[in-house]
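Coming up: subunit A.
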Amino acid sequence: MSREHWVVIGNGPAGNAAAVTLRKFVTDARITLIGEENVPEYRCNLLPDFIAGALREEDLFCTPIQRFREMDIKLRLGQKVTDVAFERGELKLAHNEVVRFTGMIIACGSTPSIPERLGMFRDLMLPLKTLGDAKRWIEKLARVDSVFVAGGDLTSLCFTRALLALRKRVMFMLCPDSFWPIPLSSEVRRSCSARLEERGVEVLDCAKIENLTRLSEDSVEVKTDAGSLVVGAVGAFFGLVPNVRFLARTGLDLERGILVDEYLRTCVENVYAAGDCAQVYHPGIRAYWVSIGCPNATEQGRIAAMNLMGGSLSLDVPQENIFEVDGIKVNTSWWMEL
Partner candidate 1 sequence: MKTPGKVLADKVRAIGEAKIFEVRSESLPTWCPGCGYFGIHQGLNACIKELGMPLHKVVTVSGIGCAGRYPFFTRTYGLHTVHGRTLPVATGVKMANPDLTVFAVGGDGDGLAIGGGHLPHVARRNVNINYLLFDNSIYGLTKGQPSPSSPLGMTSKASPYGTLDKPLNATLMALTYGASFVARLFAGDPKGITNALVEGARHPGFSIFHIYTSCVTFDKSFKTWEHLKEWVHPLPKDHDPTDLRQAFDQVLQDDFSVGVIYKRG
Partner candidate 2 sequence: MPGVDVTVEVCGMAGDGTIAAGGMINDAMSHGGFSVLGFDSYPAEIRGFGRCVTRSRVGDREIRALDEETHVLISLNDEESKSRVPVLTRDCVVLFDSNPPVLVEEDRSLVAILDPETRLFPMPFGDLAAAAAGTQRGRNLVALGGFAAVCGADPELFREAIRSKFKAKSQSVLQANLKSFDAGYAYALEKFHDRLLTMFASADLPKGPEKVMLSGNMAIGKAALDAGLKLYFGYPITPATPIMEYLARELPKRGGAVVQMEDEISSIGAVLGASYAGKRAMTATSGPGFALMTELITHGVMAEIPAVILNAQRGGPSTGLPTKTEQSDLHAAVFGGPGDSYRIVIAPTNVTECYYYTVKSFQLAEKYQTPVIVLTDFYLDNRVENVPMPEAREEDVRDGNIYPNVSAGEPYKRYLRTESGISPRSIPGQAGLQFTATGLEHTERGKPDYSARNHMEMSAKRFRKIQGALADLPEPEEYAPDGPLSVGVIGWGSTFGSALEAVLAARERGLRVGALKITSLYPYHEAAIRKFTSRCEEVLIPELNYSGQLISLIGRLCRKEAIPLNLATGEPFPPSLIRKKIEELAEAGAQ
C-alpha cells in the first residue's frame, strides 16, 4: 500500500509553515514542498534592506535546507506546477512530470500587478517581489541616480527608504488603489505624502502614467498627466495579485484569488489554500478578504495544514486598519516586524 502524499505548492511563509506543520502530524506520509524560485525560502520583506546593502544575501534565508532533510520534507525548488487534475489527484510540473497527491495546500503567493492599461510598458518597469527582482535592482542602482516609484504600495515605502539610504533621487507617485482591498483614504494619502516629503522624496502630484519611453538602457522618460520627466529607472509598485492563473481551468473556484472558507478549504476535498493567493470568506462580514504580510501567511499555512489533517480551526480576520510607517500605522504584521 503506497504512502499518502501531501503536496504544498509555494515556498513562501505560508507554504513553509504548512509543510512543517504537516510533518508534525504525520510521520509516515510523504510531504513535498514545491517552489517556483530556485532558492529556498527567504524573507521578502527584508529585500529593501538587502538592496540598501544593510544585509547580505545569506542573511535573507530562513531555514537551512538540511532541516528539510531532517524533517523528511522533500523540497523541490525551481520547479513550476503548470496544471492540476484534482479528480485524478495528479499535478503536472513544467518539465512534463506528473506527481500524484493525496491532498494539497496551495500557497503560491502573489505577484506584482501591473495595471492593464500600463501593460505595454511592462518591460520598462521593475517590480520588487523576489530575490531576482532585488538583484536586478542592485544592478540597476549601481548605474542610475534617480528612480520613479509608481504605485505606492506597502513595498514601495520600504523600498523608498532603501533608495534614500543609497542617496538616490526618488520621485513618488501614489495611486489610490495600490492597496486592494483596502482603499487609501485621502487623509492617509496626505499624511503619507507629507512624511515622504520630509524625508526628501519628491511626491508627484499626478494621478496616472500616460506613457513611458526608453531613451537608453539606463534612462526612461515618464509622461504623466502632470508633465514629463527623465529618470534612471521606473519601479512598479501597484500592489500584488494572487498568482493563480495556472489554476484557471482546474475546477477550483477562483476570483481574484482562490476562494476558500474560514477553514481555508477550497471547493475540492483535501485541497486547501493559504497566504496571499487565498481569498478567505468570512462568515461574519459575509465577504472575501485577502491577507497581506508574512505573519498572516504563516498563520494561514499552519491552520490549513492542521485542518488538512482533520482539524477544524478557523481563521480570525485581521482588523481593517491603516498602516504606519514613520508615524503612519497599519495593522498588518509585516510592518510590525520593522
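Per the selection procedure, all candidates are chains of the complex that A comes from, given by their letters.
Some observations on this one:
Basically, contacts are C-beta pairs under 8 Å (C-beta built on N, C-alpha and C of every residue); 3 or more make two chains touch, one makes a residue touch a chain; residues count from 1.
Here the structure is a predicted model, which means the values were calculated and not measured.
Subunit A shares a touch in this complex with candidate 2, selected from 1 or 2.
Listing the residues of subunit A that touch candidate 2 in their complex gives 38, 40, 65, 68, 75-79, 92-100, 132, 135-136.
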